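Heads up, one of the protein chains got dropped from this complex, but the rest are sitting where they should.
A and B label the chains in the order they appear, each numbered from 1.
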Amino acid sequence: MPNPPQPSSAVLTPEAIAASVTGQDATVRAADDVARYALGLGDDALVLAQRLGSWIASAPELEEDVALGNIALDTLGHARSLLTYAGSAWDQTEDDLAYFRDEADFRCRQIFERPNGDFACTIVRQLVVSAYFTALYRGLAESTDATLAAIAAKAVKEVAYHLDHASLWTVRLALGTEESRRRTLTGLEAVWPFVDELFAADPAADAVPDAAVAPAGLREPFDALVLPVLARAELEVPAAPALRGGGRLGVHSEALGPLLAEMQVLARRHPGAVW
Amino acid sequence: MPAEDPPTADPAAAAAEAARLAAFDALIADDKRIEPTDWMPPAYRKALVRQMSQHAHSEIIGMQPEGNWITRAPSLKRKAILMAKVQDEAGHGLYLYSAAETLGTTRDEMLDALHSGKAKYSSIFNYLAPSWADMGSIGWLVDGAAIANQVPLCRASYGPYGRAMVRICKEESFHQRQGFEILLALMNGTDEQRAMAQESVNRWYAPALMMFGPPDAESPNSRQSMAWKIKRFSNDELRQRFVDMIVPQAEILGITLPDPDLRWNSERGHHDFGELDWAEFQDVLHGNGQANSLRLAKRRAAHAEGEWVREAARAYAERTATSERMAS
Partner (left out) sequence: MTAEPRRETWPLWEVFVRSSRGLSHVHAGSLHAPDAELAVRNARDLYTRRSEGVSIWVVPAAAITASDPDAKDAWFESPRGKDFRHATYYTASQAVPHL
């Protein structure tokens, strides 16, 4: 068996970002307004990773435990990079931001808060968010902010694989059996009212138009990625009305509170502790 | 799948049988590997399937106590490491099921045996992990003991088993270290964190030592397994090696191993350690642990809830294959 190569230092990891933003030799520090934008993106990925992490040991087949594990790990990596960078503006670590902010201070869009539901529900959510991330990170790779561009350049390759995975499964579940189709339709109807919010205005993005990707501009590439998959799966876009959203303003669905309570419980019991 | 050979009265067949056995024994004696299509004694095949599937089941059930902490890991770095580790365990279960499948037993059959309670898995996973420090103890002590067991298995006489173990041992080298580092961080932390670490090690020390199995005198399967070179060292040898290994590590951690009889014996060149509670071992083995029925119930539920997904993918594959045949 070949020896796996050593981790490459050329890959932008959360640790590499942390090294570049802390200490006396800090070379990078996010501007306050860029940090606010990065915070929203980081929260999206963090909350989704938290959801995906609970699939491990419960997936429909062992191979899928491993697949969902990879997707969760990639997504957590994006969250850590973005939060580490955001925190550099305020002398906060990724953990300060993840564990010691309250619900109203989170800036994630509500679709990422959706509970996992069954496998179909998770896959449909994953299809939507992977298409969104693919469009987003493609754009962000061109950001004038070098760190955001570098984070996105790595992430865009990873989310392309997530989209591929979700697309294959969407088609199989939608066209598999009567039961799997019914569950897929239920999942699609549950998640679709949260789609419009992904493209709603984000004041933090508006404040840094060169560094950020304007959310409204992502609708078209998103549709170009998702609609053909739905067509292949013989699924119609649900007619359900869009929900108001407001995640970027700190307005969250009722699902976020319990998620954060669980995520933060141990860290908050030991404030200041190192793990 | 090679069936068990029926007893035969035919002298020619008996001679052929003896020749095959002699060839098998010669390969073992010569330290050569047995490969899936080789003839092998039915008892060897059976012992391998039992050991490899038990090992695979242990990986799969072993995901649960740690998986339960992923959502609550106290830092994002620890969360990522724990996710990767639990995911590795699924992968290791897969490698082992695959290796066992080369002996003619399907994964479905092995999973059925697990779900019905017929097959065993390592008793260690029938202990609960109520504390974050348990993530440290499991990595340091449980994975440590598992690695001590597994490294010699890389040379197991059955080729696919040895190859799976090589891959697993390489990947697991980080598992023990991350556990040690969790405990190290706790021991370097607040009083509460240190107490958390000590309390956890107090609970895991003896069960980890029991992972090597009963004393050699009471381990009937071991001797045959060693003769076949599936197993290379006895339970007691491996246990001693493990104790000698963790004592200096505990010193580095500044943690106390909960065994008043633990001391260096310069005559033997090994550490003496106290008698283990084998009654508890038997109890847990027979279902009366902290979590036996819970582990199995969760595993069964995940498998049952996945049935419609597996069925959907199978139906889709069959339909696609049919339409491709019609198109061509």
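Just so it is clear, contacts are C-beta pairs under 8 Å (C-beta built on N, C-alpha and C of every residue); 3 or more make two chains touch, one makes a residue touch a chain.
For clarity, every value in this text was computed on a predicted model and none was experimentally measured.
Contact with the undisplayed chain is limited, among A:Leu168, A:Leu185, A:Ala255 or A:Ala273, to A:Leu168. Among A:Glu15, A:Glu63, A:Asp91 or A:Glu262, only A:Glu63 touches the chain that is left out of the view. Among B:Glu101, B:Asp143 or B:Asp259, the one in contact with the hidden chain is B:Glu101. The missing chain lies against subunit A, touching residues 1-2, 4-5, 61, 63, 66-67, 69-70, 164-165, 168, 172.
Contact between subunit B and the absent chain runs through residues 1, 3-4, 37-39, 87-88, 91, 94-95, 98-99, 101, 106-109, 163-164, 167, 171, 310, 313-314, 316-317, 320-321.
To be clear about the criterion, only the chains that are shown with their structure count from here on.
For this pair, subunit A with subunit B, the centres built from the Cα atoms lie 35 Å apart.
For subunit B in complex with subunit A, the touching residues are 60, 63-64, 67, 70-80, 83-84, 86-87, 90-91, 93-94, 97, 132, 163, 166-167, 170, 182, 185-186, 188-190, 192-193, 298, 302, 305-316, 319. Chain contact summary for the complex, subunit A toward subunit B: residues 1, 4, 14, 46, 50, 53-54, 56-66, 69-70, 72-73, 76-77, 79-80, 83, 94-95, 98-99, 118-120, 171-173, 175-177, 179-180, 183, 262-263, 265-267, 270, 272-275.
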